[in-house]
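== chain A ==
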Amino acid sequence: MTAPELYFRAVTKRYSTPRVTALEKVDLEIGAGSITAVIGVSGSGKSTLLRLAGGLDQPTEGEIVIGGRNPQEMRQSKGIGWMSQHPALLPWRTAAENIKLAQTINPQPEREMTPPGELLAMVGLEDFGDAYPSTLSGGMQQRVSLARTLAVGGSLWLMDEPFAALDELKRDALADEMLGLWEASRPTVVWVTHHITEAVKLADEIVVLTPSPGTIASRFPIDLERPRDETSPAFQMIVRRARSILRESPAVSGFEATG
Partner candidate 1 sequence: MRRGPIVAALTVLGLVSLWEIVVRITNTPEYLVPAPSAIAEHLGSASGLLPAAAITLLEAVSGLLIGASVGLLLAIGITFWGHLEQAVMSIALLVKSTPVIAVAPILTIWMGFGYGPKVVVTALLTFFPVLINAIEGFRSVDRSIHDWARSLDASPSEIFMKIRWPSARPFLFAALKVAAPLAMIGAVVAEWMGASSGLGRHMWVAYANLDMPSLFAAVLVLTMLSAGVYRIVVEIEHRTIRWA
Partner candidate 2 sequence: MRRVLAVLAILVLAASACGDDRGGGELRPVTFMAGFTAQANLPFVGVYVAHDQGYFADRGLDVTIEHSTGGGENLQLLAAGTVDVTTQDAAVLLQRRDDPGIPLVSIGLIGQTGQQAFVALADSGMSDPSDWAGRSVGFKGTPPPDVFAILDAVGLTEDDVELINVGFDPRVLTEGQVDVYPVFKSNEPDLLERQGFEIVMWDAADYGIPTLGLTYVATEDTVASDPEMLEDFMAAVIEGISYASANPDSAIDIVMEYVGPEGDAAHQRFILDTELGDSVSEVTDASGIGWQTAEQWSSLADLLEQYGALAPGTVIEDVFTNEFLPGS
């Protein structure tokens, strides 16, 4: 599947309990095959943005178009690779069985399926196919989850702080790994994160959201070549820029941007 472009057109999302406007009149274009990092303080609507893109919730107003289709159609054709900060693995299935399940739900016969063993090898877990999630560490579980995201073979990856629960070292390692996997098929990626350095390291573009109501405060591209050197002045400058934008935005439940 070719990677789609993503459009948010005047998207507003209001919840009734509690009464909050998570997003208000958000306009966003995300280029096909690009990695977009969405950052912002808590309550700025980052997760909502992702859920709307994935068709898990409906916008109150506005529309979302993905590769010329709406999110529901994208889901139905199994075009979405969803990854959350919890591994969300089924405890009663082994690592390999969890990956296999992703392929057997809503099967798409024309799509080629990579065997689970190969996917596990891609994330460095080729010996752990028969392990149950409870026997794996948090980092390993997230890698299985990543492999599972690949297993779907989707062209749109929606990732909600996928490495938030891991420590610094693991997070860096997995980010690199993910980048390598992305290079293979170049899906469109929307990556929500709290971590500025991580965002700058991975993304083609950064979108900064501010809360109450959730709107786009700023967005800017990152024109550095990959692999990116965190210590380089250019890198640091972008990080500082992103940080200052965040600092100016009103906090909802405390300023949480790290990195």
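By definition in this document, a residue touches a chain if its C-beta (ideal position, glycine included) is under 8 Å from a C-beta of that chain, and two chains touch if they have at least 3 such contacts; residues count from 1.
As a selection rule, all candidates are chains of the complex that A comes from, given by their letters.
Keep in mind the model is a prediction, meaning the values are calculated, not measured.
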(message) Need the partner of chain A in this complex, chosen from 1 or 2. Which is it?
(response) 1
(message) For a test of understanding, state which residues of chain A touch candidate 1 in their complex under the given definition.
(response) 51, 54-56, 75-76, 78, 80-82, 84, 86-93, 101-102, 105-106, 132-134, 152, 158
